[in-house]
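The other protein chains are all here in position, but one chain of the complex has been omitted.
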Amino acid sequence: MFVNLFQDPVNAAQGVAESVPQNPHAPAQTIDAWGQLPKLASTFGDVDGLFYFTYAVCIFFFVLIFAALLYSVIKWHRKTYDQPAASNVTHNTPLEVVWTVIPLIIVMVMFAWGFKGSLDMTNVPHGARQYKATAKQWNWTFSYPNDPVQSYGELWLEVGKPASFLLESTDVLHAFYMPSMRVKRDVVPGRYQKVWFQPIEKGEYHLFCAEYCGDDHSKMYAKVHVVDAVEYAKRPWDQWDDNNPAKGGESRYKALCSSCHSLDGTPLTGPSWKGLFVKDASGAIVGGQRDVFVGGVKETITVDDAYIIESIKNPEAKKAAGHEKNAMTAFPNLPDREIHGIIEFMKTLAGK
Amino acid sequence: MSASNDNAGHGHTASGHDAHGHGELQMGHHHVSSSAMFLNVLIALLILTAITVGASRIDFGSANLLIAMAIASVKASLVIAFFMHVKWDTAINKIVFLSSFLFLSLLFIFTLADQATRRMDDQALTTKTPVDKQWVHPSTLAEQKQ
Amino acid sequence: MSHDGHHSVVIPAPGPEFQSHTVAHHFDTPVQEFQSAKLGFWLFLATEILLFGGLFAAYFYYHQMYHETFHLGGQQLDWWLGALNTSVLLLSSWTMAMGVRSAQTSQKGKLLMYCGLTVLGAVIFLVIKFFEYKAKNEHGLIEFAHLFDGYNGATGQLSWFTDHDGVMAGVPHGHLFFAIYLTMTAIHGLHVIIGAGLIVWIMKGAAKGRFHAGYYLPVDLVGLYWHLVDLIWIFLFPLLYLVS
Partner (left out) sequence: MTTNVPAVDTHVAEPTSGRKNFLNCSSGFMSWAGTLDHKRIGLMYLVGVSIAFLCGGLFALLVRLHLWSPEGALFANADYNQIFTLHGAFMVFLFVIPAIPGSLGNMVLPLMLGAKDVALPRLNLLSFYLWCSGAVMATLAIILGGFDTGWTFYAPYSIYTDKAVVSIGLGIFLLGFSSIFTGLNFIVTVHKLRAPGLTWFRMPLFVWALYATSILQVLATPVLGITVLLVAFERLYNIGIFDPRLGGDPVLFEHFFWFYSHPAVYIMVLPAFGIVSELVSVHSRKPLFGYKLIAFSSLAIAIISFLVWGHHMFTSGQSTYAMFAFSFLTFFVAIPTAIKEFSWVATIWKGSIALNSPMLYTLAFLIIFAIGGLTGVILGALNVDIHLHDTYFVVAHFHYVMMGSIALAFFAGLHHWWPKMFGVMYNETLAKIACGIIFIGFNTTFLPQFIMGSRGMPRRYATYVPEYAPYHHASTIGAVILGLGIALMVYYLVASLFSGKRAMQNQWGGVTLDWHTPTPPPLENFDHSPSVTTEVYDYSVLDLETTRTPAS
């Protein structure tokens, strides 16, 4: 780790394409075995190195202080009420200089190391794949390089390939946090942010929102799959199957709708989807009855495809009774096939 | 009064100083400025105001803001030194008031430096992105109509 | 609270038209009382500087970000009225300084006159400010009647900034200049009103003869406050009216 510190600050800073850093560290599992950090899955090993170095320094000083206190209390505790102090020394200039200068040196080392490590994080290598992550209360949408299909709540990356993310928020602050990759960046509404890393271990990882963003902040989660080149080439994020639209609809439900709409009748911010479609006596799936407010007037309607489509694209038109005060995010640009898939998914709920 | 305090020098009180007549020693060594000086300061301030206005009519490019701020600082210094009597005030009062400007400058320096260096920065892009519930300025609507 | 008064210090009045002043119980000397209050007040003025400083920082931040908006916005303000108001405040600052001087020299009539002139300056300032606000209101740059109506996310209409002459067309976020203008001048205006109120309070005390060469502390402090109000305007004027 110390050697790293004095190497060329960062190759990537010069934008040399072939100098994408290789993982110089021990296999991640060994760090994980005893470590206090999650398994390292990117090239930002400097974070771990500096963390453990600082940790060791802290433990050293803590033990020093603790031992001195313990020893003093045992040796010099007051036995009689008039016992004077064993010494009345008020200062010791050399000692005070020492304990001013030594910490100063140590923290300057820490700064230099942290600075070097963050340079790596700042400079995106040329040839990194350009992804885009859009944060929105309370889900993530990912766009892939030169690919029209987006994924919601799940992300696929290829192992060993640097990935650069353009971050965009359409409402409030969020933060793009992948503990295993050691990256975090706030997603600031109104302007783009950038973050990059190079995954070096296959596996599944957490992507959290780390900046408080409202009610379902803690549910703003995405699963990140780091896969090999073969798997990645299959474009696993494109899961749409025209033969089984309900499956795609379910995935959209999980990504876009589940934070406000339950399937089992539990009241959330929005109305539950239970009973949207029901089975009639013959077992055929038909629309259920709903009380809605249209322009403030309450009426009962029979659910049909048109109502669902309208509710997705323009939720303010008909407000479900009991939820008329809650605003739903509109999805005017959701592709028709996906809306269709969601409706198919709703129909599978009939009779459950 | 104790000898240790900042105002120790003023510890001796009125007796023997009545000759000054204004009794300012009741309140510490207070300087009573002359009316003429106040009038001069006022005239200087008014002239500087005219200069500010005049300078703003001429285009110095980005230096205009700097010039305006420089003149304003001179005016402020006049008000502080003479109208506010800081010139004759105790050291601690001077330090207190001037340090407020010092600490304020920290807020300015770091905040503005962050903003200014962002455009040189790959990570903190300054490119504007749309925000949900897009608000379109009425003038842009007018612009689109044209 | 009762404090036994037998060791209180009394500053006698210099003449029959004045009142004597009793130094507060916890001070040993009038010098100590005066200097404590004055140091306290300077500290308070320091907080005022930092309070306004936040607004100035916001101003510079967005000036740096939206040059043209601020340039164009500044042109919508009437620099002539701004300069007039600057002169009014400078004059009132001078009358206040003269007022403090009158108190220091136990000139009751002059103290009342100068304080009265200062309040008059405050009133003139506010009247001019009112006409400026009125003009902004008429042009839809700051519509006071709709100030608190919020804005409509669907139509994108900001209730208080309709800009019906389209003077801010073509620059990004034209309302920002006027938002900062309104916030800064309104908070400054509030200080003008408070300052004028304090001076009226001083005049009441002065009429009773409370302030004289032996005790003029409140006059001095209110004077400092008034000069601070002037000081802030000295910076506001070029930043808002002459911005280029």
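Order as written gives the chain letters A, B and C; numbering starts at 1 within each chain.
Note that in this section a contact is a pair of C-beta atoms (placed from the backbone, for glycine too) under 8 Å apart; a residue touches a chain by one contact, two chains touch by 3 or more.
Please read these numbers as outputs of a predicted model, since none were measured by experiment.
Counted over the whole complex, the shown chains touched by the missing one are A, B, C. Taking the whole complex into account, chain B touches the unshown chain at residues 1-7, 13-15, 18, 23, 26, 92, 99-100, 103, 106-107, 110-111, 113-115, 117-118, 120-124, 131-135.
If you put the missing chain back, the residues of chain C touching it would be 1-3, 7, 9-12, 14, 24-26, 28-30, 32, 35-37, 39-40, 43-44, 46-55, 57-58, 61-62, 65-66, 147-148, 150-151, 153, 158-160, 172-173, 175-176, 179-180, 182-183, 214.
Considering the complete assembly, chain A touches the hidden chain via residues 36-38, 44, 46-47, 50-51, 54-55, 57-58, 61-62, 65-66, 68-69, 72-73, 76-78, 81-92, 95-96, 99-100, 103-104, 107-108, 110-111, 113-115, 117-118, 120-122, 171-173, 175, 177, 179-180, 182-186, 188-191, 193, 206, 208-219, 221.
In this text, only the chains that are shown with their structure count from here on.
Inter-chain contacts peak for the pair B-C, counting C-beta pairs in contact. Each chain gets one centre point, the mean of its Cα atoms, and the points for chain A and chain B are 45 Å apart. A straight line joining the Cα centres of chain A and chain C is 49 Å long. Between the CA-based centres of chain B and chain C the separation comes to 14 Å, rounded to the whole angstrom. Taken residue by residue, chain C touches two or more other chains at no position, since every residue touches fewer.
Those residues of chain C whose C-beta lies close enough to touch chain B in the complex are 11, 14, 28-32, 34-35, 38-39, 42-43, 45-47, 49-50, 53-54, 56-57, 60-61, 63-65, 79, 83, 86-87, 90-91, 93-94, 96-98, 101, 104-106, 151, 153-154, 156-158, 161-163, 166, 168-175, 212-217, 223-224, 227-228, 230-231, 234-235, 237-239, 242-244. Residue ranges of chain B in contact with chain C, taken from their complex: 1, 5-7, 10-11, 13, 21-24, 26-28, 30, 32-33, 35, 38-39, 41-42, 45-46, 49-50, 52-53, 56, 59, 64-65, 68-69, 71-72, 75-76, 79-80, 82-84, 89-90, 92-93, 96-97, 99-101, 103-104, 107-108, 111-112, 115-116, 133-143.
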